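The next block holds one structure in the form of structure tokens; read it before the comments.
Yeah, one chain of the complex is gone here, protein chain that is, but the others are all in their spots.
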Amino acid sequence: MASIYLDHNATTPVRPEVYDAMEPFFRVRFGNASSIHRYGQEARSAVEEARSRVAGLVNARPSEIYFTSGGTESDNLALKGIAYTRRAFGRHIITTNIEHSAVLNSCGFLEREGFEVTYLPVDEYGRIDPGQVADALTDHTILISIMHANNEIGTVQPVGEIGRIARDNGVCFHTDAVQSAGKLPVDVEAMHADLLSLSGHKIYGPKGVGAIYIRNGVEIEPTAHGGHHENDVRSGTENTVGIVGLGKAAELAAEEREREFRNLSEMRDALEARIRFEIDGVRINGHPERRLPGTLNVSFSGAEGDSLIMSLDLAGIAVSTGSACTSGAIEPSHVLLALGRDPRTALGSVRFSFGHDNTMEDVDYVMSRLPGIVSRLREVSAAQVPG
Amino acid sequence: MASIYLDHNATTPVRPEVYDAMEPFFRVRFGNASSIHRYGQEARSAVEEARSRVAGLVNARPSEIYFTSGGTESDNLALKGIAYTRRAFGRHIITTNIEHSAVLNSCGFLEREGFEVTYLPVDEYGRIDPGQVADALTDHTILISIMHANNEIGTVQPVGEIGRIARDNGVCFHTDAVQSAGKLPVDVEAMHADLLSLSGHKIYGPKGVGAIYIRNGVEIEPTAHGGHHENDVRSGTENTVGIVGLGKAAELAAEEREREFRNLSEMRDALEARIRFEIDGVRINGHPERRLPGTLNVSFSGAEGDSLIMSLDLAGIAVSTGSACTSGAIEPSHVLLALGRDPRTALGSVRFSFGHDNTMEDVDYVMSRLPGIVSRLREVSAAQVPG
Amino acid sequence: MYSSTVMDHFRSPRNVGDLPDADGVGNAGNPISGNTIALYLRIADGTVTDAKFRTFGCAASIAASSMVTEWLIGRTTEQAAAIENKTIADALGGLPPTKMHCSAMAADGVRTAIEDYRNRQDANPKDEYEAGKRQSY
Partner (left out) sequence: MYSSTVMDHFRSPRNVGDLPDADGVGNAGNPISGNTIALYLRIADGTVTDAKFRTFGCAASIAASSMVTEWLIGRTTEQAAAIENKTIADALGGLPPTKMHCSAMAADGVRTAIEDYRNRQDANPKDEYEAGKRQSY
């Protein structure tokens, strides 16, 4: 049976080059990077090499990169770490209503701890206007956290301009670049970013490892206290295997970004064109141009997302409704609602996300099955279709 | 050249069985465990199988096990999570002055946040008397956190009795079992533990993954907020590879614990006897009986620990001074000072920690080099030796 | 995640459609932001003789809807009115805890359809016995 993976925004397989780089660190070069004997030194030098590679991906200095357990931890550290460090100066944070739940729920926690959070609304394409950010600033604003590219719809934010506003106003700027790394240029200088989150498993590295860029001189309260690892920003024995994998993945991502962009765009655009042409009652979610190359989010009126995914899965096509949802409860995506979609339309949406190993044949295969699946589900729900 | 690893309390190599279990999850079964398609379902079932195995190691129910990024995160979550959840009932925490820095520095953070922490002193062997714990309880005590076995000296605490006191007084009990798992019986029921920390890389699993046991019904504020993973206790895309590795490692640890205990004890006791017999001016740190099987911490008067380690490393023997120290600054171990050692003696200490692959020949090899190294360093420092 | 019965009913749902001259129609679920079912029943002599559905929802909702139509045919209105959410889930070989609400929706559909049938009966009793029996409740 076909087995076509089109859910690369959820996670990616580890690339062979990455796997090969990691392999020796499981059993041979397995030392604790903080040990002073040779096992430790071998691990340490591998960790530092990986740090340079990650720094290279985002145009930072190696000393500004700290390893974490993933994008979620990086986001939590950025939000809470800055909030706790700067709370004497103010307790106001600005973000958007389409951030990843790692940012939104860190903000929720901070609100319960007495911080005030402004959730900026986006336009129908999911874009923030930098002017909105400027207008939301108060004397008490300590942090702006706005993602580079959205995981569900792929919309890319004008982070350079937002960073400029933050810088000019002496406010910290964090951006979640988990989805954009390896697909778009990510440059902490061009973005005027003070903090930036990355995750290994979205760029063909391993799960359970991520990184955070913290500009030299920006103080941060750790969220993981302990043995003073990672220059006292993030404690815990270094995950050498994961870090080496992330380093290698970052290197490949930087090298191949332009080619990747072209390939992913081509496949995504082909699928988008064919869906529009061959299926009625569809609506594309996200910005027409300012969008991640491989991401295509589509609403199919009258067909429910989970059923679509299940049917596609039975046909050997793996896609998702947007963010991998753990609760199992059906809830319309907060991102699609933020675009102004009605809940029913939001519920009938599917995200296709292309990756390194996809080909144009995959597009053909999807289009050999998708129209039939959509009409079958519409048949099942017929009386229920509004409009 | 010889290559003898005697630093298993710092970290362990991944065992081949563990490696084999993990291997398919990098590139083949690489799905996000929260995705609903088959890639996700494969990952999910592997994660749940691992959860059962970890539960088996500590006699818990699978639903009471949550995966984290390691022992440090588990400790942070236990301390801060309970502190934040229960602060309305009181702000007093009881721990010891020989805990791992993950616990001590989480406590330090909580003190800065307005909690009060009692650091119980230990006796000359590093033991806490349960009576001390009972005496330290106040009406405001919400949490007792006392480690099962100490990483530097191996001393084992009477956690069952301490847990009993906690239970009888309606106080939460957390124990850090990072070092004891796989070496001693670890049973959350016998310990009356409400929370318990584990780490993968100390039991021949991978680095960057750990677990926390949280008794059913114990509420906890997460430290990583996000996509509601791990039943909303710990967000972040599941590190399937690491979790599967931890599961397999836990299974092996449970199966082999008794044999491991005998082997490690035998080698440790042999090394201890020979050091006492063949080298003057030594002192063993830790409890003579209530001690981890593979751990031997020795002070060599007049020889400095870092130099000893470096010299042993040059001879192909990897050991450490106690905890893998990341600052590089020389500071006497807080654990040895807590035993009442003077700082100079504390600085002259080395921890040998045996593991699965060591043999009696390793003991012979160490003893063919150690006496010469100690006397050479004593010669270098001669005038400096006090007493 | 899902039992083979769920998958079977999702792949090949039974009794999809509507009954233009149904004796009872039940709508359940959340039409604004969730799954919905429309259940159509034909009832004769106090017994369900035909059942059809339309469902907008996840795989479990569709399977539960399909299963419930099969279950209904041949049941008395009393049996139907007393349906429990668990009955449907059990018939499906179980549902994940987070999907139990799908069987609940199907059960609500049944109860609403029976209620609709009874209301119609009350308004226009064509079966005195049935109407009488119902009054003894």
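By letter and in written order, the chains are A, B and C; residue numbering begins at 1 in each of them.
In this section, contacts are C-beta pairs under 8 Å (C-beta built on N, C-alpha and C of every residue); 3 or more make two chains touch, one makes a residue touch a chain.
Source: prediction; values computed, not measured.
Note on the chain not shown: across the whole complex it touches A, B. Residue B:E304 is the one among B:E152, B:D194 or B:E304 that touches the chain missing from this view. Screening A:I36, A:V117, A:V171 or A:L296 against the full complex identifies A:I36 as the residue touching the chain left out.
Seen across the whole complex, the unshown chain contacts subunit B at 302, 304, 306-307, 310, 314, 327-332, 343-344, 347, 379-385. Touching the omitted chain from subunit A are residues 36, 41, 44.
The rule is simple: only the chains that are shown with their structure count from here on.
Using CA-based centroids throughout, the chain positioned farthest away from subunit A is C. As a whole-number value, the distance joining the C-alpha centres of subunit A and subunit B reads 33 Å.
Per-chain Cα centroids separate subunit A from subunit C by 42 Å. Spacing of subunit B relative to subunit C, judged by their CA centroids, is 56 angstrom. Among all residues of subunit A, those that touch two or more other chains are 306, 310, 327.
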